[in-house]
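One chain of protein is taken out of this complex; the other chains stay put.
Now for chain A:
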Amino acid sequence: MFKVQQTIGSVLCCKCGVPMPPNAANMCVNCLRSEVDITEGLQKSIQIFYCPECGCYLQPPKTWIKAQWESRDLLSFCIKRLKNLNKVRLKNAEFVWTEPHSKRIKVKLTVQAEVLNGAVLEQSYPVEYTVRDNLCESCSRFQANPDQWVASVQLRQHVSHRRSFFYLEQLILRHDAASRAVRIKQVHQGIDFFFGNKRHADSFVDFLSKVVPIEYRQDKQLVSHDVKSSLYNYKYTYSVKICPICREDLIFLPSKVAIGLGNLGPLVVCTKVSDNITLLDPRTLRCAFLDASQYWRSGFRSALTSRQLVKYSVFYVEPPVGETTVGGQKYALSYVQIARESDTGNLFCVQTHLGHILKTGDQALGYDIYGANVNDDEMEKYRLHGRLPEAILIKKCYDKERERKKGKPRAFTTKKLPMEMDESRGGRGVDPGKMENEYEEFLRDLEENPELRFNISLYKNKDYQESDETASMTDGEGAPTVPIEELLAELELSEEGEGDGEDDMDE
């Protein structure tokens, strides 16, 4: 269809007479602006409260919102605080620079509103926010008494070593479970965690129950009591006990438990502790699982722990008679001839489940049942009947290979939780030298067992050079180490930008 070209003519602004294209109000923009102020009735200055400790802004009545200076969060917070802004349409908002110490925030808002006969006018105007310092409740409570905690979790394991706690520490770091703890304190045979909130403590105990078998009880103590409104202020304490059975422990099962597990040979080795305990009978290669509630029903303790491991030399290994794979771990049953390092004259021929990794001339660590003095009547009865093996081998010993690497740094490092040491208990506190040794053993454990590393973050050691390692690897088998693909690079925030991100290749 043929359409005639329409050229918009120009009229004179009815106020000032300047020619302009016609609009709904027939006034030029300046006259319209002078005529109508759409920002009338809108708030131009307002007070906001800021907590200097935690960097939060108050949204009354009680919420504190964390926001950075001149960030988008702060902008949306500022706009939300303005009343009456729904009468006009907000087109644009931006910060105007103010000196941070001036305690003023200036925001320039551009609004649109309809005036007169439908003409839409756009106007921008500044809003000034006066920032007043006001400590938020949690910060003020913290200031008043920095040791203030509402809930605490007292984690204990009644064994003589701290291996479980090292492992647990790494797990906690990996899953960030203790990020909300106010304080962490190391005590004899345990760790105390303090939280500012009962919910945080609850979730932490939940996390623990998923990774180790625990039993806990919860108690509360009245701190204060508001009679008029019947508000009670409590301090909650969770008493958490980790089961004392650890990896590589030798356990003599009480008869009830053994029968309950299908007549599992009364002498078992604990191979893995997660939220279940895995027990392996080294003679039949049968595995059984006990979960926390099952364990705590009987509450048996280990007969021999890893402290009592003895070095054995392996003289002869027969080919394996049976193989099995349990939980990803391979075991092979075979007969070996071994003798204790300290007493090489005395040869024993025993069954072992390590047939797949032992070879003649190896060293192994195991429990010397022949020479042990165990405080257990039932076990003594078995010994009298001659049904106890002389020794049970637990793992291969890599000490010779480690000699070569002595003094050289490891390929990986681990992070630590910010723990306080318990100095106060005079003598019963932890001995730093002993801790070092135990930690060294823990790291060796990590190197030898890939399944332990599964849930842990290990970081590349910056001081470690790969060339040293490969040079010495030429002769024979080296000690087991953590393959470099499993290590995470630490996040370095430097001037040039971020360092390599995580190259995590977990199995």
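Just so we're on the same page, a residue touches a chain if its C-beta (ideal position, glycine included) is under 8 Å from a C-beta of that chain, and two chains touch if they have at least 3 such contacts; residues count from 1.
Note that contacts and distances are computed from a predicted model.
Of "Nucleolar protein 1", "Eukaryotic translation initiation factor 6", "alanine transaminase" or "Glucosamine-6-phosphate isomerase", only "Eukaryotic translation initiation factor 6" is the UniProt protein name of the chain excluded from the display. The chain omitted from view is touched by exactly one of A:A25, A:C136 or A:L393, namely A:A25.
Checked against the hidden chain, the listed residues A:C13, A:L135, A:C270 or A:A303 yield one contact partner: A:C13.
The chain not shown here touches chain A at positions 4-9, 11-17, 22, 25-27, 116-117.
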